[in-house]
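As you look at this complex, bear in mind that one protein chain is not there, while each of the others sits in place.
Read from first to last, the chains carry the letters A, B and C; within each, the first residue is number 1.
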Amino acid sequence: MGGKVSCTLGEVKNRADLIIYWGGNPAECHPRHFTKYTLTQKGRYIPNGRKDRTMVLVDIRETPSAKAADIFLQVRPAKDFEVITVLRALIKGHAVDPELAAETGLSMEQLQDLADRMKKARFGVLFFGMGLSMTRGKHMNSAALLTLAAELNAYTKFVAMPMRGHGNVTGGDVIMRWTTGYPFGVSLSRGYPRFNPGEFSTIDLLIRGDCDAALILGADPGATMPQPAIDHLARIPTIVLDPKVTHTSRLARVHFTTAATGISAPGTVYRMDEIPLPLRPALKSPYPTDEEIVHRIYQAVAAKPPLPPAVMLSQATM
Amino acid sequence: MSKTIFTLKERPHVPLETEVLSPDVIASLKHAEVEALPVFLGKRQYRLADFFAIEGDGSEELEIHGDVGRVKWIGRAMTRGRITIHGDAGMHLGAHMKGGTIEVQGNASDWIGAEMKGGLIRVAGSAGGQVGAAYRGSTSGMSGGTILVGGSAGLELGMRMRRGTIVVQGVVRDFAGLQMKGGTIVLLSGAEVRTGAWMVRGTIVSFTPLRLLPTFSYACTCNPIFLRLYARHLQTLGVSFPSAPEAGFYRRYTGDGAVPGKGEILIWHPQQ
Amino acid sequence: MLRITGGKVYDPANGINGEIREICICDGRIVPEVEGGRTIDATGMVIFPGGVDVHTHVAGAALNFARAMIPEDHRRNQPFVRTQVRRGGIGGATPTTYVTGYLYAGLGYTTVNEAAVPVLSARHTHEELRDTPIVDKACCVLMANNEILLDLLEAGEKEKAQHVAAWNIWSAKAYGVKAVNPGGITAWKWGKDAKSLNDPIPGYKTITPRQIIKGLADIVDSLGLPHPLHLHCNNLGAPGNCTTTLETMKLLEGNRAHLAHLQYHAYGGDDWFTMRSEAARIAEEFNANPNLTTDAGAVLFGNTVTITADGPWQHLLYKLTGHKWGNLDVENETGCGVVPYTYKEKNLVNAVQWAVGLELLLLIKDPWRIFLTTDHPNGAAFWRYPEIIHLLMNADFRREQLKRLAPKALKRIYLPELNREYTLYEIAIITSAGPARALGLPHKGHLGVGADADVAIYNESKDIPHMFAYPRYVIKAGEVVIEEGEIRKTVEGKGILVQPSYDQKVESYIRPLFQQYYTMSFDNYPVEMERIEHPDLRPCKQPRA
Partner (left out) sequence: MELTIVKNATCTFCGCVCDDIELHADGERITHTKAACVLGTSWFKNHTAERLYPDALIDGQPASVEDAIQAAADHLYQADMPLVYGLSNVTCETQREAVALAELIGGVIDSHTSL
């Protein structure tokens, strides 16, 4: 059933001789990824740094990251899943229909060459970005790449890692896993965690109008989400915590100004490879931290009459 | 035969969870007991009667009126009896069901018949995503029973299904039969893309040309006897498709070579 | 203040075997007597010191990685619904942190040792442990594949290696040293393994698993750590691996060591088709080596998830099962693999594994040297311990269970011939007194004056699994946390750690290497002391010069 085969970034720095970026543009979105973690660093087993590595960029358009790549493969939009599925077949030596394969925008030669390089690598890594996970196929595209990486371990050492954006989004996953058992999209309405992306994921909830209040922190959906979702946020009581007055604050009933994470608020954040790092704020904020505000809201709700404990009707309903 | 009739008073402003709307729960209860059954509006617990006008004592036959498109888990894990919904149905309709019949006269939402083991779900209109699918992380989706959809259906239809039948009259979206392990999917109007992706076993039959993944290989043309028997069986459920040898034949593809799998996709070619 | 009267006390550390005694508690400790306060009438009940788990995986990057991989397991198991006194959460193979605390306390366990922590993500482990209520928590830092350390051992720089090790222990705010598949994980970073104790490991010139084991055992002894080297031997799970285990035991003569989850290291045969139990040989050798302790790592049939730093083994398991596979290599230090798994009675290999765990518990004579574990969640979830207690205490029940196995399995195991039945006194040793002693925690695992007031009180019953699964009362640090199977109070546990001494100058040795091999700032690497809530800093013995 595939899986998730990953590593911390230092493993890439020390060992990777084949680095593939898929649907991501680190040169512009993660500017130090090449220089601090992956491409140009010398590693314990990569004595010559960049010279000892091959970099492949797979994307639908030639981004500035292509300049750094040895090989650029341009895939037709929304054909990533097909490309990855073909690669899965090729690494195992299974037949592929060349005509259908060509619809991906890559020739059989290119596909076979990539499959061969992956199998021959001593330590390969696949980094994938939003260009993969936000296009047609979405979570299945990520699943496909993770499965490809897992299967390559029958031939050599291979790992895959998402290029997470947005500061501490990784920490959100990590903490939700230990507190609720699931990484995101968790409903606690019945008193215990239930997980179902599509049902409990924010955009779906908002577009269906399935929630009747919202607390937004560490995000500005009012600036980024589809309009029907924003419209629903404006309809219901929305509460925002942010160091600035944001788009979302403007449609909210309640806004709190808070200290900026890592600049004037201390704490912990996780890197994209799930390494926890301490923050060292340089400024003192006149505003309270997010942590303090959320905690005070908690206390204010806890002071109200408790809801009757949820009834378990049978085993978990999902 | 006695019936219990439920009429939704008002469409709830957030989803209502009513796994108690199942013949197994209701059949042996008196009217007042049915009224008192717990339901959940988000985090708050109410009585079933707070949302539905209820007629009759409990029975094996439930008739539901009104727009229950925001009412989740109707018929969850039911083993017997019948539920008729005169309107749209909400998520997880008939999930985990083992027997009995659910009929929806309108459209149904996502996850209908998810991980079901037996019984029949018939939706006159369209269905949402993940029809008969496996919930996230589960190794198997539906392992028995039949789902008939009169309109179209959404993403990941029959995902990881192991046994059973799904028939869809309208067009199905991406990833029909994703990681399928067995069972049969019949697509009368075809599907968008990635049909049968990563399938291991099982059969997908389409009466409209499909755009296949490059990892499926053409095997042969045929008109298998089992499909003719199948057609006859489905006819008893009101589904008909051409099957006679003189009417045409199927082009048979096997895959998904990426897994590698031994599934089959049969695409109908009518005789000119 | 609390007085417990009328109960039958099983306190093996103090030689008390089922005598009716009064237990008095004040300020979180056992005291000779108290005036006033609550009295619990424990007539008809059995009193144990609170349970101590010597080897479990309850927190940290690997377990947390596994949590996200098995939503199906979360759904299959009874969830925990939030109440006024407890958080909601998930049970099953990888319970959420809060539920982990509730479930352990619910069994009468009050101290746990998280057995595998990389320094690099130790901060994460401690954050999770802080969210694990009620129980006191120690953890062991992974060292046998730490490349800076391996380089020093290879170069024969033992003294410097000792300072580096001590620095790592303190940086991780750990209590002990864990060695997992010494050298094998480093090899796995190239897709290989370290199967023989005597071959140089891939990527290195001369160093062998043998040298790593010996080197680390010496370091731990020299540092005077309260808990000996905690060793997961090479070749885990492989048919015929008893040879490696026997060799390892020989190698450890002259050192103290704790062999983790011995069940997984006691197999004969040449392959999966001929695999058999070698529990008798292993137990015989183990009985003759009083320098060693071990834990069972017993297996129970059913669903679980396997999580180990042993990456190569997990890849093999993935290939064998075709199930999901997770792998997380940690730069320069270790790795981890995750594979969901179902142990089946009719599977020959699983049947042998099930038997071996019980056989070791029955064949190792001294209960002070083998402890009850399932290597949670690898062999089974910890909350299934009462099932194992039942199997140990009732030979007839064991024989009944044998009938469920694949018949062929009976020829490959010793269990049908074993008639030993554990007494309550012995159960108290393997669940509490013994592991506390092996961990070097003199204030745990007994009910003598001065001990931490961690007490489990069970209704005495013939229904052994029920008796141990539902203690009548559980007392943690003097507070009644469980009463009649319900959480009454969720106190916070302590973080148990050591600060071994090292030459401060070692930092200037590590710093440049760290900057070369790692990807984070050296100054952000050590876990700050403030992150340990309620720290309990334990002393080390005077280092041996």
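Everything below uses one rule, namely that a contact is a pair of C-beta atoms (placed from the backbone, for glycine too) under 8 Å apart; a residue touches a chain by one contact, two chains touch by 3 or more.
Computed from a predicted structure; not experimentally measured.
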Which displayed chains the hidden chain touches across the whole complex: A, B, C
Hidden partner chain, touching residue among A:78, A:100, A:211 or A:234: A:211
Full-complex contact with the absent chain, from C:8, C:67, C:82 or C:189: C:82
Contact partner of the left-out chain, one of C:11, C:53, C:72 or C:131: C:131
Positions on chain B where the hidden chain makes contact: 13-15, 41-44
In chain C, positions touching the absent partner: 82, 87-88, 127, 131, 520-521, 523-524
Chain A residues that touch the omitted chain in the full complex: 29-33, 36-37, 134, 163-176, 179-180, 183-191, 197, 200-203, 205-206, 210-219, 221, 236-237, 239, 241, 243-245, 249-250, 252-257, 260-272, 275-291, 293-298, 300-304, 307, 310
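The rule we apply is simple: only the chains that are shown with their structure count from here on.
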Chain centre separation in whole Å, for chain B relative to chain A (CA means): 32
Chain centre separation (chain B, chain C; CA means) in Å: 46
Contacts with 2+ other chains: residues of chain C: 69, 71, 75, 323
Multi-chain contact sites of chain A, meaning residues that touch two or more partners: 1, 190, 195, 310, 318
Chain C-facing residues of chain A, complex: 1-11, 13-15, 36-37, 43-45, 122-123, 150, 153-154, 156-157, 159, 173-174, 177-183, 188, 190-193, 195, 268, 270-271, 274-278, 306, 309-310, 312, 315-316, 318
In the complex, chain C residues that touch chain A: 59, 61, 64-65, 67-69, 71, 74-75, 78-84, 87-90, 94-98, 120-121, 123-124, 127-128, 131, 147, 189-191, 203, 315, 318-319, 322-332, 335, 338, 516-520, 524, 528
Of all residues in chain A, those that touch chain B in their complex: 1, 81-82, 85-86, 88-89, 92, 94-101, 103-104, 136-137, 140, 189-190, 195-199, 210-212, 307-308, 310-311, 313-314, 317-318
